[in-house]
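Read the structure below first, then the notes.
All protein chains of the complex are present and in place, except for one that has been dropped.
Chain naming follows the written order as A and B, and within any one chain the residues start at number 1.
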Amino acid sequence: MNTKNIVTPGQRLGFAQDYVAGPGTYVRGNLLYASVVGMKRVSKQTAEGETLVLTVSREKQQSAIPEVCSLVSKVIRITPKEAVVSIMVVDNSPCKEDFQGIIRQQDVRATERDKVKIHESFRPGDIIRAEVISLGDARSYYLSTAKNELGVIYAQSIEGAAMIPISWQEMQCTKTKAIELRKCAKPF
Amino acid sequence: MGNVTNENIINLNTAITFEAETFRRIQPEEYLRRYIQQHVRPDGRSFNHFRKTTVNLSCITTADGSSMVRIGNTTVICGIKAEVSEPNVNFPKEGYLVPNVDLSPICSPRFKPGPPSEQAQVLSENLNKLLKNSKVIDLETLCIEEGKAAWVLFADLVCVNYDGNVFDACVIALMSALMNVRLPEAVYEDGIVKATEEKTIILGLIRITYSASFAMFDGQHLLVDPNEMEESITKDGITVVVDETGKLCNIWKTGSSCSSEQLKTCISKARDRYADITSIIEIAKQAIKKIE
């Protein structure tokens, strides 16, 4: 553990023309400075342009923020036009606090987008995998489940038992064998 | 929601697996249940294990008595300030002891800024009841002049890190700060109270009480000293307060039902915990003596 490589914010790292600024650094004038505490790492590329990458080595991971990638969220409430969800996990790293997202009627699936009924696709309490399509309005992120691998991954039936997907539209309760309508994700 | 039985757990979408942290976020109850089935808790403790408790006395020099208590990560700082005021008309020979708990946004993301939350007010009220009913201090010792002047002890408890079981930490902090209070000698003359510069009077505690809190999971498993995650999942809990003779002072029971056997277990564990806390406070007292 080479402790000489520890840098603190404001510390000069080198000339801006020799490196490409990676995360954790910033450029001012013609110098490159560090902006977080961590180990200085330089990644060498075969082509010209070495990237100076600073990563913060600590157990505490910074809470994830929704970006354009897949995330897991829980449906909170539904209206005929949209489903309101609470984003809990972004790309395998959990968020410390939930973010709010909306899945509009036209973003639930790719085909027959206007004939979608929200209450036949999601119910409150379902866990779904979705994708961010836009940073949305002031209130929430806009999400979409319009791909085969997106949709409900876990749901409980009216009786409270877990349900298994039997097709992309239907899930079956394990206790009562009753069928309920959901937009299911394709199991990997 | 009905009961989720064992067989449903196995029938879950096994095609989709999650990392532990993701699973913990999506299904916190299931996550806890799987640990409980192995007779262990997510932070590695057994059901009966209290987290490491440390006490620091006299940490705030501007207060007349102070202490800082850590149970695991939960940290509470108690500062007691003494002021003079007129006693209550109905109780002219008694002073006051006023506890107040402050759960501010600094201690956890779950608290938003604003007026004291319901939880903080409930904690303050429970501490108040505890002090009154168990007669921890003889309020007559706080009297300076009957009917005219008496000491008011404001006990302010600030939680700076919230990781479950704040009540136990508050009780220990309050008791140890009270043991630590130094008051000046006060004399009432011609309508004015004169106090000496030196603070020499030690408050005498009639009774010292400590508490032990438990969470109940699935109606059967008793988890001692719940941390924040366990507290938020299990809404059921029992808090038992005992004094130095092992007598029961207070019991609070919230949530679903429990058997009398479980209550008896809780009471005996609270008594054992009492002995542990007393020795921890002894260590803290020795530490300040060394400095003095």
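Keep in mind that, in the parts below, contacts are C-beta pairs under 8 Å (C-beta built on N, C-alpha and C of every residue); 3 or more make two chains touch, one makes a residue touch a chain.
Quick note on the criterion: contacts and distances are computed from a predicted model.
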Absent chain [UniProt protein name; select from "Ribosomal RNA-processing protein 41", "F-box protein GID2", "E3 ubiquitin ligase complex SCF subunit" or "SKP1-like protein"]: "Ribosomal RNA-processing protein 41"
Candidate in contact with the missing chain, chosen from B:T75, B:N165, B:N180 or B:T209: B:T75
Hidden partner interface residues of chain A, rising order: 1, 3, 6, 8-12, 24, 26, 28, 33, 35-39, 56-60, 62-63, 65, 96-100, 135, 138-139
Absent-chain interface as seen on chain B, which is shown: 60-63, 66, 73, 75, 77, 79-81, 83, 100, 102, 104-109, 112-113, 154, 156, 158, 160-163, 228
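Keep this in mind: only the chains that are shown with their structure count from here on.
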Inter-centroid spacing, chain B versus chain A (mean Cα positions, whole Å): 38
Touching residues on chain B, where the partner in the complex is chain A: 1-4, 7-9, 11-13, 15-16, 19, 21-22, 24-27, 109
Partner chain B, residues of chain A touching it in the complex: 72, 74, 88-89, 92-97, 127, 153-154, 156, 159-162, 164-165, 174-175, 185, 187-188
